[in-house]
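In this view, the complex is presented without one of its protein chains, the others remaining in place.
Naming follows writing order (A, B and C), and every chain is counted from residue 1.
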Amino acid sequence: MIDKEKIREVNAQRLKAHETEFLALQETLVQKGLSVDDLLHHIQDFQVAVPSWALGAGGTRFGRFSFGGEPRTLSEKIDDVGLIHRLTQSAGSISLHIPWDIPEDANETRARAESHGLAFDAVNSNTFQDQANQELSYKFGSLCHVDSAIRAQAIQHNQEVIDIGRSLGSKSLTVWLSDGSSFPGQLNLRRALERTLDSLKQIYAYMPSDWKLFIEYKPYEPNFYSTVIADWGTSHLLATECGDRAYTLVDLGHHLPNTNIEQIVSTLIWRGKLGGFHFNDSKYGDDDLTVGAIKPYQLFLIFNELVEGMTNSANSNPPIAWMIDASHNIKDPLEDLMQSLEAIRLAYAQALIVNQADLQRAQQHNDPTLCQEILQDAFRTDVRPLVREARRRSGGALHPIEAFRHLKIRHKLIAQRGLHAIASGL
Amino acid sequence: MIDKEKIREVNAQRLKAHETEFLALQETLVQKGLSVDDLLHHIQDFQVAVPSWALGAGGTRFGRFSFGGEPRTLSEKIDDVGLIHRLTQSAGSISLHIPWDIPEDANETRARAESHGLAFDAVNSNTFQDQANQELSYKFGSLCHVDSAIRAQAIQHNQEVIDIGRSLGSKSLTVWLSDGSSFPGQLNLRRALERTLDSLKQIYAYMPSDWKLFIEYKPYEPNFYSTVIADWGTSHLLATECGDRAYTLVDLGHHLPNTNIEQIVSTLIWRGKLGGFHFNDSKYGDDDLTVGAIKPYQLFLIFNELVEGMTNSANSNPPIAWMIDASHNIKDPLEDLMQSLEAIRLAYAQALIVNQADLQRAQQHNDPTLCQEILQDAFRTDVRPLVREARRRSGGALHPIEAFRHLKIRHKLIAQRGLHAIASGL
Amino acid sequence: MIDKEKIREVNAQRLKAHETEFLALQETLVQKGLSVDDLLHHIQDFQVAVPSWALGAGGTRFGRFSFGGEPRTLSEKIDDVGLIHRLTQSAGSISLHIPWDIPEDANETRARAESHGLAFDAVNSNTFQDQANQELSYKFGSLCHVDSAIRAQAIQHNQEVIDIGRSLGSKSLTVWLSDGSSFPGQLNLRRALERTLDSLKQIYAYMPSDWKLFIEYKPYEPNFYSTVIADWGTSHLLATECGDRAYTLVDLGHHLPNTNIEQIVSTLIWRGKLGGFHFNDSKYGDDDLTVGAIKPYQLFLIFNELVEGMTNSANSNPPIAWMIDASHNIKDPLEDLMQSLEAIRLAYAQALIVNQADLQRAQQHNDPTLCQEILQDAFRTDVRPLVREARRRSGGALHPIEAFRHLKIRHKLIAQRGLHAIASGL
Partner (left out) sequence: MIDKEKIREVNAQRLKAHETEFLALQETLVQKGLSVDDLLHHIQDFQVAVPSWALGAGGTRFGRFSFGGEPRTLSEKIDDVGLIHRLTQSAGSISLHIPWDIPEDANETRARAESHGLAFDAVNSNTFQDQANQELSYKFGSLCHVDSAIRAQAIQHNQEVIDIGRSLGSKSLTVWLSDGSSFPGQLNLRRALERTLDSLKQIYAYMPSDWKLFIEYKPYEPNFYSTVIADWGTSHLLATECGDRAYTLVDLGHHLPNTNIEQIVSTLIWRGKLGGFHFNDSKYGDDDLTVGAIKPYQLFLIFNELVEGMTNSANSNPPIAWMIDASHNIKDPLEDLMQSLEAIRLAYAQALIVNQADLQRAQQHNDPTLCQEILQDAFRTDVRPLVREARRRSGGALHPIEAFRHLKIRHKLIAQRGLHAIASGL
């Protein structure tokens, strides 16, 4: 664990430059009629979960290049998230994946997380792979399977995941279903959907009354012709049929080319049905790149819908479960996550400073030129000092990646865990 | 109008060859346990509407190359559809577009259609263009507009379209809404959707109790950032909120790249919410090409879902309103429509001969190799003789385009209407 | 024409705020080791051509909503570009489209342009439409046509365009060829390409020895199956075969989904074959939206390749012809162009401040985390004060659109030209 004092020391070298930049920005924002304190509080409060499978190197079907010092156990994974949280003060929870991360002793696991200031976010089930001792195979699906015994096994697995989640204090289950088909005709599409709904209802019924179910959608991969829950419309349909505590989960990479994702976000908030959010970025498919690495403006537009929608929508959408879901194929996983966390907070800060009153007026006058000027004024404002200040006030590092490198943390992890440690997961 | 005798004469030259081919196919189908008479009846009954705007040359924003002999009036448009129906026996109705085709005398118009054996299918409203004497502009939307006066005007227009439809015997209204935005921020996405729902409800309320409302969706064009009703999920949401007689309409060209359209079809039938269908084909966007010109296998897969779904779905989906919606930029519009009609019936016939029992068994055994063999066996069967026989039995031409050319119909139309006649519409 | 004094007056109200912002930015840049004067000179020198067809409202195949005060003549078009240039000091040339803008008196036209400080950039031919008195139709192509007489007509048209360009001082011809096919089989793809090369060679041969030929590519629209010059590879092949003064022209909107355009730019510069550049933005297809409205980060990445490539490439790529090519469907065309000009200069300025030495070092160390930090540091820097200062020093408006509105220029244009004036063009 990094000492708070260490962070203060590292910050010291950059503090003066930061203060100059922050003061200049503060003045600009105040002139726009914004309360910088309010902004800072909002930014400080914005916490994103890190999934337990994101702490090692990811790969593609063509291979995987491992990274030194990967966490070998759940405890080490929690330590890694704690480390990121210490530096960034924005990764306040961890999202577990079962069966990759079954805690041996729930109390101990909880305690370890608490020592890092971490909570347990949504738990994730896995029916897209076969595990070593699994009785029936998910090769041809799980919740949608033609064979009721396989559906029962998959439902039971989800119920066990809920049990594990309860023991840790989680309050929601995320179901990402890879079920689908790779060839036309392989599946009766309608019946597969019917069976899936039936299975989801059984999982929903098992949840404690204060839990939420998040239903993820994805158009393709690992199936290449159809996926049972392929788009937000299908997820929303299933969530509506399941009940009030079932919601749609949006993963930024799970869309067909050119999809207007911010519009989907807006529609779901209107219905009060946006439950969870998986951040990443992509250029081609579900590339799972660092958040903000490819389309930072789209990320800002999405946050603009989120901020405006959560504030003004008549239907009350519950607080959204935020999570990073990226794959670290070539970057250091911890650095990659910190870049993502930074990009998220920057987009959020930009969305917070949009002049909503002016924007609404320009919309009222059908003045697209002015609407664009207003939005881009927020986007083009360099809000990095604001995000840094929020982090500093919470005790984090002004420049987390710099601090991470300066403190030689990766070296220490390698020394501790070895060069060829491999994290469980994909 | 083409004399029935003329068609018989033209057919005579090809009859013997046809009979040989048909008998061979008949034997193959009988060996598969199929009733050829049943197949022929189904094919004969499958009628597709032709829209009144499809009878002249279409164009792009870069220009339009007109075609000789285009119909100058609604009456001439009806004659053209009648002509196609005479040759193909598969275009038994016409779908009017208001205000391009307001009948001067409804009774006369009805009588003219009846003389060709044509009914009036869904009527279509137009709030994507401004008309010459229109009071308020749709430049920034219609049913979604921020200005309630413009929404009222658009609602009233739809009500007038319903009135016109009633006078002609139509039983449904298709709303294609181009409303949306071309720039981020231009529109509050959530509120625009809210206003649209409110407007649609007023239109729905105005409909006679035996009418249906078809809500079309489209991701982009003519707006290039967002479209209010962008996907099936949004259309389905709006239709569900409007009421039992509101349905989603699928246009094949209105999808993002790589969309699995047959899955959407399947889901909508499952919900009993597939109301209408617009046929065309495309490679890039809403290209509005001849049906079956680019992706004939996808068309077959869609028909496979339609045939199976309409037969077996627990929810009762009402009969679907079929229409061709293509743009004839370089082909003779009438020949183009006849190619489309043929492609539709071929795909339908292929879907009808799929061995559903075998397919279900192979699906039950998770045997994707066999599922593909079964589907492709139907697709690769040359069903053209079957479709020709169905047409012949109804009194149509064995080879409609050949007959059209042989009878020099385009020459006659040009002689009658002139080389530079231009059909009203786009 | 707007008085320089007027601009100074308008600027006065914003000057103090600007100076504060500029000084702060200047300090930041100096600390990074940059010469702000050099930056300002580069930015001031960056001039972009405005095409003569972009000054009126654009439209789609579904219609067009006209804008008041559109220029009715070539002279008025030149005036409009002059007006933009006066305000922005970055639109120093005009690109004519023949036959929409044939000057009646070349000397007079030249003089008018010079009075605005405008030069004549590349001239553009048009063989994608038929003109009123045209002998043979381009419905089925022009330079690729199966009929040699039509090819000859199209070649001759291009030669006339060169003649007109010479009379005005242009030094290059841009050929955008819509030739292609909408249906499989319609065209023998190989022979069409062969014929096109042959035609281009004849046009090339006609050019004066100090002229350049720019060959544009586009994957689809207005043809929807194949376009003869569909991608950069084909354009580059043709340009190479034509000769040293033939180049590829990149239009940002002319790519398939997800194309990495900056890589194409980089490859063409490597070969010394990037001749021209058409700016716009898009989300779906060739949407022709305001530059920077949808993907500002991609624009920056492209400029990063341009700046680095033009500086360091071993092959000497000639200076590139920059032009805006957008369609103003709902924004005021002049405001739209000014937003585009601003977005271009912002992206250019961001690219200029990339720390190339650090970036190269990080690339050398295969440190993608750091590479991203370096690039995004430039992108996230708010360079607006720098671009404004460059404009101010050239005598332009600090805030061109504000000035345009403040000076009620659109009102004056409407008063002068009428509410229903329509610019020639699409």
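Simple rule for what comes next: a residue touches a chain if its C-beta (ideal position, glycine included) is under 8 Å from a C-beta of that chain, and two chains touch if they have at least 3 such contacts.
None of these values were measured; they are calculated from a predicted model.
Student: Write down which of C:S90, C:Q186 or C:T381 is the residue touching the left-out chain.
Tutor: In the complete complex, the chain left out is touched by residue C:Q186.
Student: From the list A:F22, A:F46, A:F120 or A:F140, pick the residue that touches the absent chain.
Tutor: A:F140
Student: Which of A:I2, A:I102 or A:I330 sits in contact with the chain that's absent?
Tutor: A:I330
Student: Among C:V146, C:A205, C:A357 or C:A415, which residue is in touch with the absent chain?
Tutor: Only one listed residue reaches the unshown chain, and that is C:V146.
Student: Which residue numbers on chain A touch the omitted chain?
Tutor: 58-63, 65, 128-130, 137, 139-140, 178, 182-184, 219-222, 224-225, 257, 282-285, 287, 289-290, 293-294, 327, 329-331, 426
Student: Just the residue numbers, please: which parts of chain B touch the chain that's not shown?
Tutor: On the chain B side, contact with the omitted chain comes from 21, 24, 28, 257-258, 260, 283-284, 290, 292-297, 330-332, 335-336, 339, 346, 368-369, 372-373, 376, 379-382, 384, 401.
Student: Take the complete complex as the reference. Which residues in chain C touch the chain that isn't displayed?
Tutor: 139-140, 146, 181-190, 193-194, 219-220, 225-226, 230-234, 236-237, 256-260, 262-263, 266-267, 269-271, 301, 304-305, 308-309, 312-313, 359-360, 362-364, 366, 368, 371-372, 374-375
Simple rule for what comes next: only the chains that are shown with their structure count from here on.
Student: How much rotation, in degrees rounded to the nearest 5, is required to superimpose chain B onto chain C on the basis of Cα coordinates?
Tutor: Best-fit rotation on C-alpha atoms: 180 degrees.
Student: Calculate how many whole Å lie between the centre of chain B and the centre of chain C, each centre taken as the average of the chain's C-alpha atoms.
Tutor: Chain B and chain C have C-alpha centres separated by 40 Å.
Student: Enumerate the residues of chain B that touch no fewer than two other chains.
Tutor: Residues 139-140, 182-184, 219-220, 225, 257 of chain B touch two or more partner chains.
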